[in-house]
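With one protein chain held back, the other chains of the complex are shown just where they sit.
Note that the chains take the letters A, B and C in the order they are written out, and that residue 1 is the start of every chain.
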Amino acid sequence: MTLTPHDDLVLLVRDPIAADTLIHHVRQADDGAVVTFDGCVRNQSHGRKTLYLEYEAYESMALEKMKEIATSLHTLFAIDGVAIAHRLGRLEIGETSVFISVSAPHRKAAFEACRHAIDTLKKTVPIWKKEYFEDGAVWADGELPPVPAATPAAKPAS
Amino acid sequence: MTLTPHDDLVLLVRDPIAADTLIHHVRQADDGAVVTFDGCVRNQSHGRKTLYLEYEAYESMALEKMKEIATSLHTLFAIDGVAIAHRLGRLEIGETSVFISVSAPHRKAAFEACRHAIDTLKKTVPIWKKEYFEDGAVWADGELPPVPAATPAAKPAS
Amino acid sequence: MQTRVLFFGKLKELVGAEQSVELRSGATIAELFERFANQKPELASFRSSVVASRNQEFAPWTTVLEPGDEVAFLPPVSGG
Partner (left out) sequence: MQTRVLFFGKLKELVGAEQSVELRSGATIAELFERFANQKPELASFRSSVVASRNQEFAPWTTVLEPGDEVAFLPPVSGG
């Protein structure tokens, strides 16, 4: 568990995510809106019946990237509080793998920030999902995170 | 409590809204995303300190309009389940006045449908909020719902 | 004919929550509102910021009422 300068909550957990605790953390007296995203394990993937999933992470870097997302939300949107939790290890069908909660004085910012958070998490946080089917297991297709361009000093002379 | 043809849940309640029950109702095994909107009572309105709120509704019509919103979400977005609850009576600062939960196989539809639901509710559902301040009470500014045009038979001949 | 009329929000504080009135056959919602505005002149000032419903559906002012209709006059809504 990590708190950012904005008092945001960022977590990687191996037990079920405590949604109530996260929502309670972001709610403040001057907030009129809390938007939450709950990503849960589907019973199928591309038409194949899923038995369960396993998530693994590069934990130290994943926490850093999740903190970066939380911090960037305060710059991009008029929001108050952010909580982001991702679960690791084995997850059964219907269980929550990722939970994001954003509070704001007004609903537009809360919706936009929550959406931005999950979209960014799926592109930049080093977490991997392995899908277990009746006839084997595969690593899920994912997204290649954007990498900063090489600094001029590191480029070959032209 | 009312169930629509899609098994959606639509409620007007006088006790605190049971968010868990609503979320549980919309989650199904083929859903990957649940987006919720929690509208809560702010401690101020246009810079004046709010003491508490009172909500009243034209209950039979409000339930009809909430059902219409839930039904329209299934037409407009690729979603699975909807739950919409609004609380009536006296509400204290920080309490939830409205709670909307939408489940979908994919997150885009869940976000868009949840946003559409609250935007539409605020424009079309006959519910009124009275704000109590230290020096008096006022009915909150609201939105005038759109009314269908008069049918030709009802128009004066031109 | 007998018509049930409901008022909400600030209109309710002015006119009362519920009334039953006797209307001529073929009367419109506009006519019904007029009837109350004649009794309570302050009500007339709300005319442009009120919508009407008939039987729980928003309805234009020109709607001709039927016996047994339930009409409501609704100020701008502020739920959420």
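Criterion: contacts are C-beta pairs under 8 Å (C-beta built on N, C-alpha and C of every residue); 3 or more make two chains touch, one makes a residue touch a chain.
The structure presented is a predicted model; accordingly, all values stated were derived computationally and were not measured.
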Chains shown that the absent chain touches, full complex: A
Sole residue of A:79, A:109 or A:125 that reaches the chain not shown, by the stated touch rule: A:125
Footprint left on chain A by the chain that the document does not show: 39, 55-58, 60-62, 64, 86, 97-98, 118, 121-130, 139-150, 154-155
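Operating definition for what follows: only the chains that are shown with their structure count from here on.
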Chain occupying the most central position, where position means C-alpha average: B
Relative to chain B, chain with the most remote C-alpha centre: A
Separation of mean Cα positions, chain C and chain B [Å, integer]: 24
Multi-chain contact sites of chain B, meaning residues that touch two or more partners: 39, 118
Interface hub residues of chain C, defined as touching at least two other chains: none
